[in-house]
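Have a look at this one before I ask anything.
Missing here: one protein chain of the complex. Every other protein chain is in place.
Going in written order, the chains are labelled A and B, and every chain counts its residues from 1.
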Amino acid sequence: MRTMNPLNDPTSSFTSGEVGQQMYELMAELYPICRSITGDGFRRSLQIIQKYIPLSVHEVPSGTQVFDWTVPLEWNIQDAYIKNHKGTRVVDFHHSNLHVVNYSQPIRARMSLEELKPHLHTIPDYPEWIPYRTSYYNESWGFCLSHKQLQTLKKGDYEVCIDSSLKKGHLTYGEYYLRGQSSDEILISCHACHPSLCNDNLSGIALATYLAMRLNSEPLRFSYRFIFIPATIGSIAWLAVNADSVRKIKHGLVVTGVGDPGGFTYKKTRQGDAEIDKAFSHVLKHSQDDYKIIDFFPYGYDERQYCSPGFNLPVGCFMRTPHGQYPEYHTSGDNLDFVKPQSLEESFNHCVTLLTLLEKNKIYLNQNPHCEPQLGQRGLYRTIAGQAEGANREMAMLWVLNLSDGHHTLLDIAERSNLPFDVVYETVKVLLDHGLLKEMV
Amino acid sequence: MRTMNPLNDPTSSFTSGEVGQQMYELMAELYPICRSITGDGFRRSLQIIQKYIPLSVHEVPSGTQVFDWTVPLEWNIQDAYIKNHKGTRVVDFHHSNLHVVNYSQPIRARMSLEELKPHLHTIPDYPEWIPYRTSYYNESWGFCLSHKQLQTLKKGDYEVCIDSSLKKGHLTYGEYYLRGQSSDEILISCHACHPSLCNDNLSGIALATYLAMRLNSEPLRFSYRFIFIPATIGSIAWLAVNADSVRKIKHGLVVTGVGDPGGFTYKKTRQGDAEIDKAFSHVLKHSQDDYKIIDFFPYGYDERQYCSPGFNLPVGCFMRTPHGQYPEYHTSGDNLDFVKPQSLEESFNHCVTLLTLLEKNKIYLNQNPHCEPQLGQRGLYRTIAGQAEGANREMAMLWVLNLSDGHHTLLDIAERSNLPFDVVYETVKVLLDHGLLKEMV
Partner (left out) sequence: MRTMNPLNDPTSSFTSGEVGQQMYELMAELYPICRSITGDGFRRSLQIIQKYIPLSVHEVPSGTQVFDWTVPLEWNIQDAYIKNHKGTRVVDFHHSNLHVVNYSQPIRARMSLEELKPHLHTIPDYPEWIPYRTSYYNESWGFCLSHKQLQTLKKGDYEVCIDSSLKKGHLTYGEYYLRGQSSDEILISCHACHPSLCNDNLSGIALATYLAMRLNSEPLRFSYRFIFIPATIGSIAWLAVNADSVRKIKHGLVVTGVGDPGGFTYKKTRQGDAEIDKAFSHVLKHSQDDYKIIDFFPYGYDERQYCSPGFNLPVGCFMRTPHGQYPEYHTSGDNLDFVKPQSLEESFNHCVTLLTLLEKNKIYLNQNPHCEPQLGQRGLYRTIAGQAEGANREMAMLWVLNLSDGHHTLLDIAERSNLPFDVVYETVKVLLDHGLLKEMV
């Protein structure tokens, strides 16, 4: 099986076996921060990413109307705990930022365990793990803790403190634009609002960051836009701000959950037959990895917004195990042990292969469309003929010439001929060198 | 499995378990009458149906040219028998009207068994049953009897009498038009020309009658036209009379053979992808019953005429076991023991579900097509988020919103989301209430 491995590419700035480790280290640096859909945790995370790529940071004021939504108040948090009657912190935000329901109102009170319990969230099926819960658009407060921890809480009074603030401020997002030859864009989007959760979605942040670094070192056909946004409200705000220019997006990808050890999942765009759908299917089919191609459904990540009917952008979603299909999902089990450098690296490689394919997926015109050109005369064909079958190289040339009629991209040719894309592409280079093809303009 | 059960609908005028029995009783009342494609038996049958629904009765004179056909002479019959040398009736029309080949010329003669035999029809494979035979367009006469009966006939002379008449008269059909909001029509057609045969087609008559009664009690989007016609010549005559207005027919259904205990069969329209084809497929797929969807073929019932190339109307055919695939078909075995109230009721229910679906199958427009509307703000979404999967109710809302782009009917949405139609419809009602959808006009 031949596939394009960009890490074997001499222009690559990464060495095989290193990029996964580097992505992992970026995740480790981001892991402790308490992020939310707004606030300083999100800003601090972008500052870390800026050490790698020159992100521009955008702030959208609280109260801004973005389509049907309103940018919420900014949430920040200093401390939170539950103290027992001895004054001991039995639940402590500084041990894990998952302990507080994200976007909790501030509170400082004493109450019985009975009164407290409706505000406590656990996962009885996984008694060791703290769940991740949010309450962005509903005034509320709460704590998350392991079920085991809950069971140790005795009757009695508790001191409850959430030292958070909800004030007019901003929704923050980061954006990195990489100009290519064309103003046609490829959008790479990841949500960056989750606190100490690794696969969902520090892995996506690391992938987007390293893809940006990788592309930065190359001449590009497309322009690329990388966005680091809070989930849902972030993509909605971004689409509202950029509504007039999103038509430039020719291909888009939401990256998330790419560090677990499971097989690969590509979720197709709402259109279902976009070029990126065919391209990612081709890439995964010609890899030796387990994978699934799934149809679009209006749930999941920010593709929900990009693929809303008013936009219907060709944006797919790349994951390993889909959300909700692994028990660690949205729990403290989704930690630095759960994700693996090798998993990250494989995900990175598939994305580079995909983007390389999209960069190269042009239409060429056979300059001798009437009958085959004489390949032998140009040294492109066996000199002693008569063997049973043409060599693969010759078959690839014949396929490319036969289908370069102005109606087939290189990917179309690869699919119809059942050849890997890179074989088709290498063939095109040879035929271009001999003047047998020209790029269609 | 959730399906729309109209009998659980408070607006329904029928109670579950009753409508099948009532249909059966109508059949029992119609059973003894000797019907044919013309004549008083057909008229008497329409008079009985008029006790249920206000049918208008139409008479087309003998000799009228209807496309390639001519309305035949009217046939009536008083008596028919074969008497043996002792004067005993060995075959007696008054025992079963199947004993006479339908449309037999009058005859009164004495003849040997030898001479008589070419006029006798039996089914050797089912020696207890009398076959049903017709000779509408060929001057002829004959008797049908059980093979067992035939074998008891001894050599000798017989007195043969068929006291029938073939005279200028009329072809009769019944029509019931139920006006809805739109002049677009749904046609329900059944043939009503068979004598004492239950499944084919007293069951279809009963189904059409009770569907008409059921719809009569409701506000309707479509107008409905129920026709009770003689097979073949009846639909041809009806199409000839109504040729200018059949384009109003948006959906049509021939109902027949709906009382036997077999699985359900929907035969698609000639178009093959008409809305009624998708709708009946959806209804049966989401039931728990055995069923088959079969392609159109130019044989069977009056769909042959509705789907002739000059009309090509979107008319399908609903049956349980198809004609010719049960041994009782067109024999005296197709009697009141063969059909069951429960079978009739199930068929009725599927038709009501189908018509309800067609009534409701509109296109709606998402009023917030850019990104998702904020469902939570409207109390339509979980308040504490983070669980693995959205509830089914939320998924249905997201599907309806995502696909309500002006190009998808509710049935299209149900099919793409793999949700039952009624779940989609109930979701639409909620979204309409919140101003999130509007009906497309």
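The criterion applied here is as follows: a residue touches a chain if its C-beta (ideal position, glycine included) is under 8 Å from a C-beta of that chain, and two chains touch if they have at least 3 such contacts.
Since this is a predicted model, take the numbers as computed values, not measurements.
Here the missing chain is touched by one residue of A:L46, A:L401, A:A414 or A:L431, and it is A:L401. When the missing chain is restored to the complex, the residue among B:S235, B:T269, B:Q374 or B:S404 that touches it is B:S235.
Contact with the omitted chain, checked across B:M23, B:V101, B:V315 or B:L344, is made by B:V101. Interface residues of chain B facing the missing partner chain: 66-69, 101, 121, 131-138, 140, 142, 232, 235-236, 239-240, 243, 270, 297-299, 304-305, 307-312, 323-324, 329-330. Where chain A meets the omitted chain, the residues involved are 366, 368-374, 376-377, 383-390, 394-395, 398-399, 401-405, 417.
The rule we apply is simple: only the chains that are shown with their structure count from here on.
Chain A and chain B have Cα centroids lying 55 Å from one another.
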